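Please see the structure below; I have some questions.
Shown here: the complex without one of its protein chains, the others still in place.
The block that comes next holds chain A.
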Amino acid sequence: MTAAPNDEERDALVAAFLAGDERALEQVYRRYSSLVYSVCLRSLGEVTEAEDVTQKVFVAAWDKRHNYKPERASLSAWLMGITRNKIVDAHQGRARQRRIADQVASNYDTPREPLDVAERLIVADEIARLDEMPQKVLRLAFYEDLTHMQIAERLQLPPGTVKSHIRRSLIKIRRRLEESGDGPSGA
């Protein structure tokens, strides 16, 4: 089983974070910095800017942690909200400085861009976190369009096992999306 944080650990982390324990900031950074950074990198297209915005996101999250209400959103969703805002600021800053060519700028016009990117990255990340066999099963289902029977034959697994892997993996990914605030039901 992959070491996904369980609910208790997550609650403890949030409590420590809100209480101003700096080690909690470190933990939060460990857990979410790759997601935040990758979204920034995809949206802004530049390492220096992505690093800069990532820094702003975590500093802002720390400074404004009193604004975070755990009952309203997951920490992940809250961080992604800050990330989106900082990315928008960065785009506006760019437009003011006219640092990017027009054709590139037009790709970044849609405010939904960070949202879509985050969703894709979260799904990609969850797939990568699956255990080896469920991951193989899911990849065959997604990218080679095999039926569960074909997958069972290819991997020499009982069909029931394949079905179970598929269901559990989809549910895991769905749960992660929901807790990030980008859930299918909320989209």
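Note that in this section a residue touches a chain if its C-beta (ideal position, glycine included) is under 8 Å from a C-beta of that chain, and two chains touch if they have at least 3 such contacts; residues count from 1.
As a working rule, contacts and distances are computed from a predicted model.
Engineer: Refer to UniProt and select, among "Imidazole glycerol phosphate synthase subunit HisF", "Anti-sigma-K factor RskA", "tRNA threonylcarbamoyl adenosine modification protein YeaZ" or "NADH-quinone oxidoreductase subunit K", the name of the complex member that is left out.
Structural biologist: "Anti-sigma-K factor RskA"
Engineer: In terms of residues, what is the contact footprint of the unshown chain on chain A?
Structural biologist: Residues in contact with the chain left out: 22-23, 25-26, 29-30, 33-35, 37-38, 41-42, 47, 50-51, 54-55, 58-59, 62-63, 119-121, 123-125, 127-129, 138, 141-143, 147-148, 160, 163-164, 166-167, 170-171, 173-174, 177, 183-185, 187.
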